[in-house]
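One chain of protein is taken out of this complex; the other chains stay put.
On to chain A.
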Amino acid sequence: MKILVVDDEMDVKDLFLQRFRKEIRKGELKFVFAFSGEEALKTLDGLQHETVLILSDINMPGMSGLELLKRIKSKYIAPPPVVMMVTAYGDDENFNTAKSLGADDFLTKPVDFKMLKQKLLSN
């Protein structure tokens, strides 16, 4: 399974690669990265025959994470990929919107990597 991480902060890539270096080495997890919602959609198009889990930031310039979520969930007929949303603003409104758009999980920054690891491995 591939995990697509979407965040406008470039250093997120290095961080994930290091945080999950053991899992990557063992082949338990595979990561791809996109730095905007638009880029994420393009990446997904190229991964059509794979199982993908998406981990997306909400606050990004241009297409926001929520918009991305909406498009993913409405585009895929069956079964849509698992989408986890990440945001710095852990407020009810974002949470509710994400849920109503079909988000499978909701994480707030700073991300607890131990918990994330468990979630990713169990998926």
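The definition used in the following text is that a residue touches a chain if its C-beta (ideal position, glycine included) is under 8 Å from a C-beta of that chain, and two chains touch if they have at least 3 such contacts; residues count from 1.
Quick note on the criterion: contacts and distances are computed from a predicted model.
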{"item": "Missing subunit (named according to UniProt) among the choices \"High-affinity branched-chain amino acid transport ATP-binding protein\", \"ABC transporter permease\", \"histidine kinase\" or \"Cytochrome c domain-containing protein\"", "value": "\"histidine kinase\""}
{"item": "Residue, one of A:Arg19, A:Arg71 or A:Lys117, that touches the chain absent here", "value": "A:Arg19"}
{"item": "Missing-chain contacts mapped onto chain A", "value": "9, 11, 14-15, 18-19, 59, 61-64, 67, 88-89, 91, 93-94, 97, 109-111, 113"}
